[in-house]
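Have a look at this one before I ask anything.
As you look at this complex, bear in mind that one protein chain is not there, while each of the others sits in place.
Up next, subunit A:
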């Protein structure tokens, strides 16, 4: 725009430039944008290691980590430790899910159940599961049962909270409907309560899975003789940062994978909801 042209008098021809407003939003998404940060981090790490700017004793080079991972897989240590860890996490998760769902159903479907259960669980929620470790070690020793119970305690709370919330927020109109079509108590639970609470349960499951890995890390670094956490703890005593990094990467991959699995379950189980978004 020239300074002499009044905006109102400017002839509107096809060639006249349209005044572009300054964009205030963040703009278009960048392709593969999510990968840029991690790749940049990897580049800095590589350059730092290659130039000697990062001390190998502080942080091993990426290629060392890769070859170490290869070695650990070749002699079977990574697999066997991973299997032990996965077993602990899965058993703890399974028991935690069952416990959380059962408690949520009791407390969600009966006022007496809620009065008895909800308070103690809210108190338990306020205490981090890991703070219970000293007590659990005194009661259960340092064996597998202590580890699984610790994971279970970290898992059942989010399952309970979100399932219970899901139950209680089921629209009362559906309860009324169930009455008018004469559903029995069991049919009511099966047709209305469980599917209605499913979105809440699955949200709880995402938290629970993360919680299971978190608890796993801690219990495996206490008097363990196997597992990814033990492998890392052992590496610490020998100053092997490469093995520690391998352990961290494994934990990261496990966390991402399990979250992806839960989200997949979520998408499939809640396909009636997806129709809203599509």
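Here is the rule we go by: a residue touches a chain if its C-beta (ideal position, glycine included) is under 8 Å from a C-beta of that chain, and two chains touch if they have at least 3 such contacts; residues count from 1.
Rule of thumb we're sticking to: contacts and distances are computed from a predicted model.
**Q** Could you tell me which of "Iron ABC transporter", "Sulfonate transport system ATP-binding protein", "Phosphoribosylformylglycinamidine synthase subunit PurS" or "Pyruvate dehydrogenase E1 component, beta subunit" is the UniProt name of the chain missing from the displayed complex?
**A** "Sulfonate transport system ATP-binding protein"
**Q** Touch as defined at the start, partner being the missing chain; which of A:102, A:137 or A:192 qualifies?
**A** A:192
**Q** To test your reading of the contact rule: which positions on subunit A touch the chain that is missing from view?
**A** Against the left-out chain, subunit A lists 173-174, 176-184, 187, 191-192, 195-196, 198, 270-273, 275-276.
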